[in-house]
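Provided herewith is a single structure, encoded as structure tokens, for subsequent inquiry.
Complex shown without one protein chain; remaining protein chains in place.
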């Protein structure tokens, strides 16, 4: 029993370190993890640069091994220390962690070029580990709240943009046709999006006068309607600011509202606020 | 007479289902229509992708038939169930519905490549059916109101943008000339729009130092004045928010409305608000 | 004397028609002028399109003559009807009007290709006639006021943008060098502006990894700082709105301010506002 207790407490301690960030060790672990994640991402990137890979292959290989082992240990500890291991294993992060850790070990078993491609694909999943860093932003910040509250309006906006792009893309396909690079409707819609969002790659560009006229309309449209999402977020954030600056209580005497956060007396009738 | 009544009621029921969305069947019909429209658009798109068309021609053909028949039935029912059929037939949607349904039937009569092109053109009109989805956005939402109220200002802005583009386009035509791709004034104006809206395809780009200098001016101009439509919409939306800030109560004496949130007395007759 | 009076009155009438827009004839003249200006611009444009010019040369020529004569008459009347003719003649519009009307007449005297080029250059000045339309916007509108009040801030912003572009352009010239299209510093600065303003022609693009890294910084910078002019104008316009919605008088009893425009009584103490 005593032993059992000790074990559970030992487990709890691990859990605290890995899943929380309150204790000193917890913070330390987080930092270590942070570094490991960034390092692993850099490795994946550098490995994809052929010239670099050819020169420093061994260096990359060793680095890969160190990180793989680190992540392996992390993975095991996470499973041990949690009460419901399967909940973690089949969670998004659980799957990512596993899949992005395996390939290095597989590289012993599987030999051959096409299998290597598959392994690289797996290793690239590591990029999604970045999302683990996301929680350091603090999801509770005002910015996200403003976005949340304007989510519906932005959805409507995007829906509108898509419809416009579908229609204009199809129209351009009818006008320009395949000989000018508008080979099919999906591609024309792609071009309409490229143009409306003012990206303008230029890999496809209208050649006929009429096409260029409509393109001009699309561009000016895109140039103007960008005001909409901006306007939405701006007003939302302004509102969020005001809500933060004033409290919600109303004066018990004159029922005035919008008192300053630090107000003790009503700014209107002078009676005490409680 | 009884029969007559039954008929009329039967008609009304159909009308309710097709033209309204209050009843259960009405909603169901709308959903079915929605799916059919999206499916038809996807078909038109996929058919335009040659490689795809060659492989799955039969599949596309069958799909085309199913949708054509569905839309034919819809078209007939719409005519039957409405009191004034011609009002619908000659309405925008009526014409679109007819023209985009016919071609499949015509494909029996007309045979030959050039006629097929005409048919495809007709079938593409189906894209405008998307607009039917628009009503699901809810035209009454704040966003559109803000846009409406800033319509005039945006018109002025666009007028200004156009004048700038005409002048700068002409100037660039004089500086760069045909040898650098500015073959004529309309094309130069097209380029000016491409540049001012920060799209920048790059199919035409200034080569002379002076041309590049003016191009820089256009770009910085375009980069700055985008603030204007955004500013307009932002302020409009903030105002729309504030309108919600003026309280809804009406003065008990003079019945005036739109009092300031923190008003104790009516701004019009001076009687106490409670 | 009587005659003299008649004449002056006759002159005044002309002046009223041409320089003002209060009377019926005044408005009519403005509309006629508007049409003539737009027509002349379209002519200049179409003439620059070679293929079009070759086909409809005579048509363009006749149109040119009609408009030239119309503008000649306008020019003469303007001189006659105004009290201080020279003030108009040497004004911006006066010079533009003259220079853009002459060339058609000169085409008799001067014959030869190079002289034609000069004449075309003169005729293109007609484009600046568009500016005459500007007054129809109504210079007093809120939009321009907001811009005026934020002029200083925007100037600071543009100055900042220019400095950034000069420095980054020079840096890119050092990194990429002539072999990658950054042939000299002015061109590199031009590229920096193209990139910072998110236009991105793509005629010049960084090739070295380091160059692409700095380019990314420039792009994200340009993508972020566009918020500044927008923010300025937005806040200015929001302020402008508030100033318009509330009047400036303060209550004689409780000295409260920001009463609604149509307020007769103070919203706070209920005393009459006068």
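Going by the order they are written in, the chains are A, B and C; count residues from 1 in each one.
Convention: a contact is a pair of C-beta atoms (placed from the backbone, for glycine too) under 8 Å apart; a residue touches a chain by one contact, two chains touch by 3 or more.
In this text the structure is predicted, and so the values were computed from the model without any measurement.
Considering the entire complex, the omitted chain makes contact with A, B, C. Checked against the full complex, the candidates A:60, A:77 or A:154 give a single residue touching the omitted chain, namely A:154.
Which of A:101, A:198 or A:224 touches the hidden chain is settled by the complete complex: it is A:198. On the side of chain B, touch with the chain left out of the figure occurs at residues 198-202, 230, 234, 238, 262. On the side of chain A, the interface with the absent chain consists of residues 41, 44-45, 48-50, 121, 124, 127-128, 130-131, 133-134, 137, 141-143, 146-147, 154, 157-158, 161, 186-187, 189-190, 193-194, 196-203, 222, 226, 229-230, 232-234, 236-238, 240-241, 259-260, 262-272, using the contact rule stated above. One chain of the complex is left out; on chain C, the residues touching it are 153, 156-157, 159-160, 163, 166-167, 170, 173-174, 183-186, 189, 195, 198-202, 205, 209, 212-213, 215-216, 219-220, 222-224, 226-228, 230-232, 234-235, 238-239, 254, 256-258, 268.
The definition used in the following text is that only the chains that are shown with their structure count from here on.
At the interface between chain A and chain C, over half of the residue numbers involved are used by both copies, so each side presents largely the same positions.
Taking the mean of all protein Cα atoms as the centre, the chain whose own Cα mean lies nearest is B.
Superposing the C-alpha atoms of chain B onto chain C requires a rotation of 90 degrees, rounded to the nearest 5.
Averaging C-alpha coordinates per chain places the centre of chain A 30 Å away from that of chain B. Chain geometry summary: the mean Cα position of chain B and that of chain C are 30 Å apart. Between the CA-based centres of chain A and chain C the separation comes to 42 Å, rounded to the whole angstrom.
Contact of a single residue of chain C with at least two other chains is seen at positions 198-202, 230, 234, 238, 268.
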